[in-house]
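Structure below; questions to follow.
Only one protein chain is missing from this complex, and each of the others stays in its spot.
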Amino acid sequence: MLAFVIRRLVQSVVVMLVVSLIAFVMFRFIGDPVDQMVGLETTLEERAQLREQLGLNDPLPVQFWHFVSKAAQGNLGISYQFKRPVAQMIGERLPATLELSFVSAVFALVAGIPMGVYTALRRESWLSKMFLTVSLVGISLPTFLIGILLIFIFSVNLQWLPSFGRGQVVDLGWWTTGFLTASGLKALILPSITLGLFQMTLIMRLVRSEMLEVLRTDYIKFARARGLKNRAVHFGHALKNTMVPVITITGLQLGSIIAFAIITETVFQWPGMGLLFLQAVQNVDIPIMAAYLLLIAFLFVVINLIVDLLYVVVDPRIRIGGAEA
Amino acid sequence: MTEALVSVENLSRVFDVSKPWLNRVLERDEKKFLVAVNDVTFEIRRGETFALVGESGSGKSTIAKLIVGLLNPSDGQIRFDGKSVATQSSASMRQLRSRFQMIFQDPFASLNPRWRVKDIIAEPIRTFGLNGETVRWEKRVDELLETVGLSSGDGAKFPHEFSGGQRQRIAIARALSAKPEFIVCDEPTSALDVSVQAQILNLMRDLQDEFGLTYLFISHDLSVVRHMATRIGVLYLGRLVEVAEGKTLFRDPQHPYTRMLLDSVPDLEMTGRARKMVEGEIPNPIDPPSGCAFHPRCSLANDRCRTEMPELQPYGSTEAACFAVEEGRA
Amino acid sequence: ENTFKFAFQGTLKSLDPYSLNETFTLGTLNNVYEGLTRRGADLQIMPALAERWEVIEPTRWRFHLRKGVKFHNGNDFTAADVVFSADRVRSEGSDLKTRIPADAKFEIVDDHTVDVVLTSPNPILHFEWDTWGIVDKEWSEANDSVRVTSASDQSATTISLQANGTGPFKIESHDAGVKTTFTSNADWWDAANKNYNVDTVEFSTISSDATRVAALLSGEMDMVYPIPVQDIKRVNDNGATSALTGPELRTIFLGMDQRRDELLYSDVKGKNPFKDQRVREAFYHAIDIEAIKAKVMRDLSTPSAIMISPFMFDNAAKISRLDYDPDAAKALLKEAGYENGFEVGMDCPNDRYVNDEAICQAVVAMLARIGVKVNLNAQPKAQYFAKVLASGGFDTSFYLLGWTPGSFDSWNVLSNLIGCRDDAGNGGMFNLGGYCNEDVDALTAQVLVENDPDKRLDLITQAYQIVAGESGYIPLHQQGLAWGVSDGFKVTQRADNTLMLYHVNKN
Amino acid sequence: MSVQSQDAQRPGFWTRITDSDIWYSFKRSKITIVAAIVTLIIFLSALFAPLIAPHDPFDLATLSLLDSLTPPAWEEGGDPRFLLGTDDQGRGILSTILYGSRISLAVGFASVVFAAVLGISLGLLAGYAGGRTDSIIMRIADIQLTFPAILIALLIDGSVRGALGGIDREQSAFYVLVVSIGLSFWVQYARTVRSSTLVEKNKEYVQAARLIGLHPIKIMARHVLPNVMGPVLVIATINLALAIITEATLSFLGVGIPPTQPSLGTMIRIGNDFLFSGEWWITIFPGITLAVLVLAVNLLGDWLRDALNPRLR
């Protein structure tokens, strides 16, 4: 177990190093940050000087080393555009993204799993067929279009829900939350539906197909043959076994929820990291881009770790057999 | 009938089943090895059917794969027609390869489902490019199909259009296509129904007579083995515990394990012997019992059995590895 | 308690008033930090922290400072602050260095009088002085904010996170890139003439056009800007909101590489077609500016024949555009030897100006009709500017650019856009195509030092006429401003697209 | 060594298809048939766009700005030349949809092929070779997974523009999209192929091939590959849908196909700017086309998944 966690952590460090290296190499080409940092009238000499000061003229390995060694100490540098420590900015934006992702994930799970179970158990019912087809529509429309249509309907025409931002947030010191105010909660509805719809469809379909497979296994047949109640068979035996693969995939999906938040955040002007990143890309704000990519990699790694640990909790074959993932 | 076509000398095969390095360090675990085949020596004479029996996990398939070269031995030698297989150059290895073939257990998995039967059968011919036969391979395929009791038109079909028995015939045709002298049959009928099994067993015997084939026949079904084998080796946890002429083995089993096996087989005609209740299950091969691996299940075991490892010793035409037999306690 | 919420497409990046020379940042911070001068609703220069000023010698200006002005923290505003600020503006890291000539000396005459000594006469010295606000010397020194928070800074200074100006609004909180809250400054020196009634102002960034408009329509915002021209109607029809439109100072134009001997992006080899005036004229003739105005700009643009807004140039009417005449264009091309047209690459930003990409597309289609195949490369401004500016080596053959002279004066245009330059960008730094006419340069040099307004206007007119006569540039239009305002508020629109919060009134 | 087929007495290709289980399950599912027809129609009309489109929206010389923003023909102010109206540049929406689906499909197909080729090769190699090769490839896959498609595309697009600033945008955008979308998809193929390869390589037919000394590459290509293609086909279908949507999304973020030769996604993005102003047709028609296309492809993929999964039959 310990070995497993250690291996994961080592892998994570490697993953993050590679991610930041790749990112770094790419940044070279993304544009000249200096042009974004100064007004148009700044002279070439001043620009060159600035570039030198920022270390942009250093060889790539040197820049990379600077970045990594500082990042290791928790110093992610200063945002070129905002002149503020990136770590601090990300810290401010993280709650928004995480709350949005969390609500979306919960929405996706809470809606997706029961629908998946239902469609698996009642394969032929018209409601299942409707769920399946309608959910496909959900993944057939681009996220941004869904977001815009939702705004169009619920904000502009019905004026029920806000079209942008987080509403009123409460600052807890280290975390700002929208969960504690009515406007904060209202502001979460449209973006999290937009963000979660795709995942909900995936989870529903995944649960359905896994469930169908599990329902064909011998132990389910044997459970029925023992005269167990349907409820026990379906929810005690089948669903629990279904959860093993579902956890893995859902974990991965959670990672991509955070990544996909970029689009949702753009559409809803959600003050999260995705929006920050997109602005950073537009403004060639390298420190923010680098930090964001690192953070995403880190979140992926953490989620993977949690998923693997969950796996261990759920599956006694791993927990007790000493088998290795 | 004394010339050895295949001889296996002190053959061992060890699988490394250790956990990853970090786990071992942290959990203070040692490297773990599974000795699937342990110091096995036997020879197969030209024209005979040598059978290996043993329970699941006793190392039968591993020996088969070692002999045909699908696995490399950890230790020991395999000689084919006097030549050591390990030391062959790749060119002569190719030569050698064409002289032995294998028939597998699962007729559903042993044929590539995406290939037409004729291509499956022809693959060895084409690969070995046997004496100009590449050109006429289609004719040869038809011949082969008929040899194994199918019709020549079947070549254009896909495997899924055949029943299990027919597929096994196709597999046999493929094995025959390179004109081998020696065929390793790893449980060729265990996936088949009895009535079909009889067909295949009969076919194999006919082919042996017709082409002078030598078989290594692997099975866990004692009655099938008895029907097919000239000589029989009994495996237990990777070791050969008894080697005997077929008839002798059944009439006069030496090793207590052999006896136990014979006892436990349900048979159509109840044997005269009173059935003894079999004890226990085959132990975990990763850490096999010390001494004679069979001692925990053996009613004749004594302290020596628990500490020393018995070697194969001749008892008449039979060889057995058992202290009880050696000491006359059996 | 009146709260006014407004949203802009961009962000307020730093609170340090000298960090970034960008209209929105400077304009917004102008509500907090005031300069010696300020500009009124019509952009006329008015006294602010300086009550008045005079040119006592051609090279010595005297500024009489307003008395009784206090910074938000209660400190008094004195001459020392002005000198401190003037030094700070010109210090390392400032992005506003051009506001004051580097060799100008500031001398304290008394607590409320400052002299500026120049090395040569400069009639437009104070034209941009509204944009550098005076900071408090004492406070800055106490808060480690003497140096300007520069682009290369690795740590934030207090002044980039908090503000302490003299202006009508204080900054209450600032969440960079998300939201900034202003509160009204009750102690403002001009409170007597106060013409606004909002107490709290919340500024948010909403970068997506659709979301921004939606926020206005749904009543979440009291004012948003800019609004896409096509949404003006919707905003007006909405009932509770209306669009505030007006001309902007920015001129949008097309430029052509006339410097290289062979174009970088063209199938014409060995020569540069844009060096041929007939080709430039053909391009000019090919453009149906009225169609662009009607369809792309929805009438919210003023076609222009010169590179500056008529607001800032009184003789604008003396120069007129070439007609839209595709046949003439074709004829000219034929004459120039390009009967079958040619191919050229065009660079265009797609997130900088009003409908910039659509304008470029329209231009591309119009040129296609005279046989010129234009390969459009429309990109976000970050990449666009990196490519076409000096830092990118003027890597373009044909481009669309917009320009507002920060000083609201033609000399800025003549020197930056029209003056000759070398390959490194010395000279007309934003003359991306490298148009060059020595006569024009000579006129420009005179314009800089001519103190007589009439003579100066004449010189400028001559220069513009030469450029227009050679079709050195193809001016397109001055784009319009479009703000969306809730009917509950009245705001005043300034042609430089700046919202002054002291012009905001709740009805 | 030519392999002649002697199909004389064998049922023909067509009968084999109509006789198969897949065909049967296809025939039974009405919704799948509809999806297939819809897909086919969109495919064909995209393919033959130059023949059926009322005009060529990519030929800029034929565009007139004065035609722009014409509503659909049945609306007031509509123009019979433009059945579904025009966009802001005067392109007919109908023609542009036809040409645009062409681009969307091309991007979709190319990126799926790119991803599949990359993923299948790596997956086969990882699964068949095992050991260190396997772990290296799979670690790369892990890293790849931490870069979602959007990030990859933003970065690649940015770098390509930065690095190759001058190259023709209309050309490069296509490749940028294909590579970025492809890069974000290959892992799925690699993982699937790897796990099927792990199963297949232990099957006895592979051992039979090894037994006769066939080269590993030949074994992978001839024996293993055809047998791991089933799930790949399913993923490919579903990915095609996803790729088309991703292209649209990237267009929305401004890194997609440039508007001079719009794809469906680019059209939607352009139209977005006109949603509030009442020119709904610019977005709605391409949006519907996109949704219908993706839905149909998804339905096909869905059906294919079930049809190829023997356990669900």
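Chains here go by letter, A, B, C and D, matching the order in which they are written, and residues are numbered from 1 within each.
Criterion: a contact is a pair of C-beta atoms (placed from the backbone, for glycine too) under 8 Å apart; a residue touches a chain by one contact, two chains touch by 3 or more.
As a working rule, contacts and distances are computed from a predicted model.
Asker: One chain isn't displayed here; going by UniProt, is it "ABC transporter ATP-binding protein", "Hydrogenase expression/formation protein HypE", "ATP synthase subunit c" or "Cysteine desulfurase IscS"?
Answerer: "ABC transporter ATP-binding protein"
Asker: Touching the hidden chain in the complete assembly: which of A:Ala232, A:Ile249 or A:Val312 does that?
Answerer: Considering all chains, including the one not shown, the answer is A:Ala232.
Asker: So that we can see where the missing chain sits, which residues of subunit B does it touch?
Answerer: Residues 55-56, 163-166, 193-199, 201-202, 205, 220-224, 226-227, 247, 250, 260-271, 275, 277-278, 281-282 of subunit B touch the chain that is not shown.
Asker: Tell me, which residues in subunit A touch the chain that this view leaves out?
Answerer: 217-230, 232, 236-237, 240-241, 244, 314-317, 320-321
Methods note: only the chains that are shown with their structure count from here on.
Asker: With centres defined by CA atoms only, which chain is the most remote from subunit D?
Answerer: B
Asker: Report which interface contains more C-beta contacts, comparing A-C against A-B.
Answerer: By number of C-beta pairs in contact, A-C is the larger.
Asker: Rounded to a whole Å, what is the gap between the Cα centroids of subunit C and subunit D?
Answerer: Distance between chain centres, rounded to whole Å: 45 Å.
Asker: Report the inter-centroid distance (CA atoms only) between subunit B and subunit C in whole Å.
Answerer: 88
Asker: Show the residues in subunit D shared as contacts by 2 or more other chains, in ascending order.
Answerer: Within subunit D, residues 158, 161-162, 272, 275-276 contact more than one other chain.
Asker: Can you name the residues of subunit A that touch subunit D in the complex?
Answerer: 11, 14-15, 18-19, 22-23, 26, 28-31, 132-133, 136-137, 139-145, 148, 152, 156, 205, 209, 212-213, 216, 252, 255-256, 259-260, 262-263, 266, 278, 281, 293, 296-297, 300-301, 304
Asker: Taking the touch rule as given, give the residues of subunit C at its contact with subunit A in the complex, in rising order.
Answerer: Interface residues on the subunit C side: 11, 13-14, 16, 19-22, 95-98, 149-156, 160-161, 175-179, 204-208, 210-212, 214-215, 217-220, 351, 380-383, 385-386, 389-392, 406, 416, 424-425, 429-430.
Asker: What residues on subunit B touch subunit D, complex-wise?
Answerer: 65, 68-70, 93-94, 97-98, 101-102, 104-106, 109-114, 119-120, 123-124, 126-128, 134, 138, 153, 156-157, 171, 174, 178
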